[in-house]
Every structure is written in C-alpha cells, then in structure tokens.
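First up is the structure itself, then whatever we jot down about it.
In this view, the complex is presented without one of its protein chains, the others remaining in place.
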Amino acid sequence: MEPMPKQLKILNWLTIALVAAGLYLAIWYAPREAIMGEVQRVFYFHVAAGWVGALAFLVAALSGALFLIRRERRWDRVAMSSVEIGVVFTFINIVSGSIWARPIWNTWWTWDPRLVTATVMALVYLAYIMLRQSVDDPDRRARFAAVYSILGFISVPLTFLSIRIFRSIHPVVFGAGDALSSGMSSPRMQVAFFFSLLTFSFIYGTLLWHRLRLQHLSEKLEIQKMKMLSAEN
Amino acid sequence: MAKRVESDSKISKPRGSSLRVYLRVIGAIVWKDIAAELRNRQMISAMLVFALLVVLIFNFALELDIVTRDSVTSGVLWVTFAFAGTLGLNRSAAMEEDRGCLDGLLLVPIDRSALYFGKVIGNVLFLLIVEAIILPLYSVLYNVNLFVPGLLLVIVLGSWGYVAVGTLMAAMALQTRMRDVLLPILLFPVVLPVLIPALKASNAFLQAFEVGDIMLWINLLIAYDLIFTTIAFLVFEYVVEE
Partner (left out) sequence: MNPIDAPVDTLSYMVLGYAVILGCVVLYIASLALRFRHLRRELEVAEAIERDNADEANG
C-alpha cells in the first residue's frame, strides 16, 4: 500500500484549516439572526452538507455513465466512494435540518420540498448500496450500479420540481417562508454561507480521495486472496 | 456476437426495412407475453386478487366518513396500482429467466431496445387490464363515480411511466441475490416524479377542479413519461448484456 501522497497530506491540512475558518465565520463572524436566534447558524453547514450530498450524487452518476462507456474499473470505484460519502452528508443534511426546524417551527419534521427531496435522495442512495451488495459479479455490479445512479440522478430533481409546483399552487402557510431567501440579508452572512460551501466541497474532495485509496486497498486484498485460492488449487 | 436464429423462431432473418423488423420484434415479444398469460392467467389473477386485498385493507385501515374518503380515493387507487404493479413486473421479468427466453431473445440480431419496448408494452397492457377491473369494483364498493375521462387518461399516462421505469428495475432486480424483494426498493424512490403528478391530477379530476389547472399536471406527467422512457430504453442494453 503506497504511503499517502504528498498532495493528499497537504489537502488534509488545507481542509482542516478551512473547517476551522468556516466554523469561526459561522459561529462568530456572522451576525445573529434577528428572528431565529443562534440556531440559524446551523443553516450554513446544513446547506453545505446538502450541497455535498447533491455533488456526490452527480459525481456518482457521471462516473457511472463513464463506466458504461469506457468500461474502466476506476470509474466504478469513484462512483461507489462518492455514494458512500453522499449518504453520510445527506444524513447530516436531514438531521441538521430537523434540529434547525424544531425550535423555529416547533416540529421535528416538515414536509418542505427540500427536506422531502433530501430524504428521497437518501433512499435512492440506500437502494444503490443495497443493489451493489446484492450482486456478486463485479462487472454486473458496476453496470447495474451505473444504470441506477443515472436514473436516480435524473429522478430526484424531477421529484423536487413536482413537489415545489404543488406547493406554489397550494401554499402551505407554516414557518418563516423560504429559508434560503430570508435571512441572507447581511453580507457577513453571505460570506459565512459561501465559505461553508467551499469548505464542504474541500471536505468532500479530501474524503473522496481517502475513500478511493481504501477501495484500491480493498481490491488489492481481493486479488491477493484470489491468488491464494488458485495457488491452493 | 449475435447468431442468426433460423426457422424455429418467429424472427428468422431480418427482412425488409429495419424499422419494420424492429416493430415486428416488439410485436412478437408482446404477443409472446400475452399468449403465455392467456394460457394460465396466473399473473393477472394474482395481481387482481392482491389489488382487491389492498383495497380491502385500506377500508379497514382508513375508517373514514364519506367526505374524507373522497379526498383519499386517488391515493388509495394509486397505492393499489403501484403494489399490484410490482407483482406484475416481477412475474414478467421472472418469466424471461425461467424458460431461458431471455437468452433466446438476446440471440436475435436486433437492438436491445426492442426487447425493452416489447416488455414495457406487455406490462402496461396487463396493468391496464387489472386497473380496468379494479376501477368499476371500487366504484361499486364505495359508491363513487370513477369514470371521469380525465382520470382514465391520467391512469393510462401514469401506468406507462411506472412500467417504463419498473421494467428496467425488474430486469436488474431479478438478476441479483435479493431478486424480487429488491424491486420496490429500487423502483419507488425513482418513480416518484411519475406518481406525484398522477396522484395530484387524479385527485383534481375526482374533485372536479378546473381542467385548466389540471393541465399542468398532465403536461408534467407526459414530460416525465418521455424522459424516463428515453433514458430507460437507452440504458436497457447494459442491464441485459451477458
């Protein structure tokens, strides 16, 4: 197993620095929101986590498509790794959204289009993982996973669109309206917000690299085990 | 890679324009499925009985007054169709595997999408038949008129979209260790964009909303049907290749 390449080590430290800076910006630099209070600060990382979930999904679908076209194993590796990270961050997105909603709207869950879509995305992710676990042949596994990730990726935004359209026809009055439009008034908030997006993008990239290395190691072990089995025979 | 299958199959040599051959293959697959089903009617009866049971369970689960019941009719119908649909999709896909039909079909030197469309049309037909029986039954049981033309249109459009995605998913699910159990897990999150407008439009027609308002949902439904059918038929070959 090759030691961590120098670029990855640098990336690690860079990401940690960005996280520290991001935390500072979100918790101290950004002003406190008038109506919602301190809990609004969760919003910066909550949206950033959702962003990573969506980004990971996109990368998985693209790698899947690339695998189908090129049939190179590494694209399947990227897809698998990206999905795993995506699930984690989508989970973070949903739970942090719930924590944020609780004091504001006095409920742990709202049928808000974005929250529902995030849940649907998480379900598609989970289905993807179950699909992979259910196929033994590596080539078939990669093919099916690719097909499913492409369909899932097209489907989730369409779901969001449909729910959103429904809401615009039947506006449900609860809570302080659209969170993204409200509360972004102050420029300092915007700084914290966009910096969080940047930070989390780096977190995604770093984790993806590490996960890819893990996958590579796992496959190396598989090959080694197969060599042993065939040597016995 | 493809061998030419000779006299002992309906599709011997590609003859005439390739479009006509393509359509003939699709027709042959649909006819094969219909003929198989006519022989023992297992799939349709299973779907039908299951759908009736679901309707029955809903009756007990949602003990509602007449007014509230009307507002959930659309939901109950579509849940019933979705569940009965998975039964049909699984059976239809399993049929290909059971008798080695799939391997035979793959030998035909024709684009894999013909196989896809053949299965989709067959599956839609079976689902529509089941729906055509459930609708009047539901009407009678709950004394509600379900023969609104708009509703029927929505059911046809929604069924197509559901089956377009479902056929692809079933083809995958059947080739995994979990087999049919995996189908609902794969299908339901992905087919929501079809079900949501179908549900909304059905409800709107039943509650006699303005047709102008409903057109938005119908247009969405048609758009989604087109999108999903296109993508599914493009990737289908990757699911059945050997």
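Letters A and B name the chains as they come in the text, with residue numbers starting at 1 for each one.
Just so we're on the same page, contacts are C-beta pairs under 8 Å (C-beta built on N, C-alpha and C of every residue); 3 or more make two chains touch, one makes a residue touch a chain.
Keep in mind that this is a model prediction, so the values were computed, not measured.
Colleague: In the full assembly, spell out which visible chains the left-out chain is touching.
Modeller: Touch partners of the hidden chain, whole complex considered, are A.
Colleague: Considering the complete complex, identify which of A:Q133, A:S186 or A:Q224 is in touch with the unshown chain.
Modeller: A:Q224
Colleague: Please identify which residue in A:K9, A:R73, A:R102 or A:R188 touches the non-displayed chain.
Modeller: Residue touching the absent chain, from the options given: A:R102.
Colleague: Hey, which subunit A residues sit against the chain that's not shown?
Modeller: Interface with the chain not displayed, on the subunit A side: 1, 23, 27, 32, 35-42, 45-46, 49, 85, 88, 91-92, 95-96, 99-100, 102-104, 106, 203, 207, 210-211, 213-214, 217-218, 220-221, 224-225, 227-228, 231.
Keep in mind that, in the parts below, only the chains that are shown with their structure count from here on.
Colleague: If you average the CA atoms of subunit A and of subunit B, how many Å lie between those two points?
Modeller: A distance of 32 Å separates the two centres.
Colleague: If we count contacts the way the header does, which residues on subunit A are in touch with subunit B in the complex?
Modeller: Subunit A residues touching subunit B: 68, 120, 123-124, 126-127, 130-131, 134-136, 140, 143-144, 146-148, 150-152, 154-155, 158-159, 161-163, 165-166, 169.
Colleague: State the interface residues of subunit B toward subunit A in the complex, per the touch definition above.
Modeller: Contacts found on subunit B: 165, 168, 172, 175-178, 182, 185-186, 188-193, 196-197, 200, 213, 216, 220, 224, 227-228, 231-232, 235, 238-239, 241.
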